[in-house]
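The structure is given below, and queries will be raised subsequently.
A single protein chain has been omitted; all remaining protein chains appear in their positions.
Entry: chain A
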Amino acid sequence: MSIQSTRKDLLIMAVFTLAVLTMPIWLDPIGAAYPDLLQKFAIFGIFAIGFNILFGLTGYLSFGHAVFLGVGSYSAVWSFKLLTMNVIPAVIAGTLIAGVFAVVIGFLCLRRSGIYFSILTLAFAQMSYNMAYSVLTPITNGETGLQLTQNDPRIFDAAAETTGLPITELFGMKLSGYPGFYFCAVLLIISFFISLRIFRSPFGLKLRAIKSNQVRMNYTGFNTRPYLLAAFVISGMYAGLAGSLMAVTDPLAGAERMQWTASGEVVLMTILGGVGTLIGPLLGAGLIKYFENIFSSYNEQVLHEIFSFLPDLFENIMVFVVNPFVGEGWHLTLGALFMVIVIFLPGGIMEGWTRLIGLFTKDRSKPDNNTPASAKAQTSEG
């Protein structure tokens, strides 16, 4: 059993690595193969993987994870301003400082569970967001956002550039365009690997047990608080990493990254893909970012072109109907999609996938460990 599952994990890692690194090729037919979007896939993938370690394994729903995203970004930009344009210190700083924030926020919020925990995290996020705009302006540069300037000290590579703003680099390699994507991709692969290890470890099983029955955990001899805090800090660090990568690909940081909509987005991604599954949150992140990209680029003009094959009257009707769902109204589409998923596929895309597989292979009744628990419990409860 053990050798088999190790092999299976190796296979998962190999396929995953290959899939991520060849994204520029296989995403080309659907028009998603350009660095900007690919970077977003990788960055939000990391964010969602980390969020899933908290929400998927322990069931604690944080509504304030964007704080760590913001903290990661600010830290990375400060590293660019003060130290060097090399991205390594920036990424490390973003991850660690977000981790410190997560220790503090987690310690306070984890005194409560359920809806109260969610509200507490949301409160912290909104507090941080408002502070970034007001009292913390010296650090965050308020509404303008934190940007690079030519007068930054940058103690390690001060003498380098003279004209224009410097570009982020990795030991001399400029990280814009495809190199930027590959840097994010490598970190995504590492993040996925760590998440896989956590899922397979005794620690991960204990987290899932906390989600399943915390009372039993207590009477079984576990102090659940440190477990929850560890999960919270790990997922906070993932978010910090994602935030710092945002700054790597585009070296500026604004407070809007910490707004509750950003926190909500990662919740949507995780649920859309499949809470508690290994790969689901990644799919959710990719899907949302892809559709956001497509739908928000449409406008009335484009719609008229699309429906131009129809008679004028129908063309106008179609444009009138579809228009609220695209462009600025893309969130309406997202909301509708989300409702459909939650009502018909509570286990997200991954549940849909398992059901599809189940349709073709009827006799495979043994439950797989990675399918969402809620879905299985429902079908087996009867």
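By definition in this document, a residue touches a chain if its C-beta (ideal position, glycine included) is under 8 Å from a C-beta of that chain, and two chains touch if they have at least 3 such contacts; residues count from 1.
Quick note on the criterion: contacts and distances are computed from a predicted model.
This figure omits one chain of the complex; the name its UniProt record holds, of "Cytochrome c-type biogenesis protein CcmE", "Predicted lipoprotein", "Na(+)/H(+) antiporter subunit B" or "ABC transporter ATP-binding protein", is "ABC transporter ATP-binding protein".
Here the missing chain is touched by one residue of A:Gly31, A:Gly114 or A:Pro226, and it is A:Pro226. Residue A:Ala209 is the one among A:Ala125, A:Ala209 or A:Met269 that touches the chain missing from this view. Residues of chain A in touch with the missing chain: 1-2, 5-6, 9, 197-198, 200-206, 208-209, 211-213, 215-224, 226-227, 230, 366-367, 369, 373-374, 376-377, 380-382.
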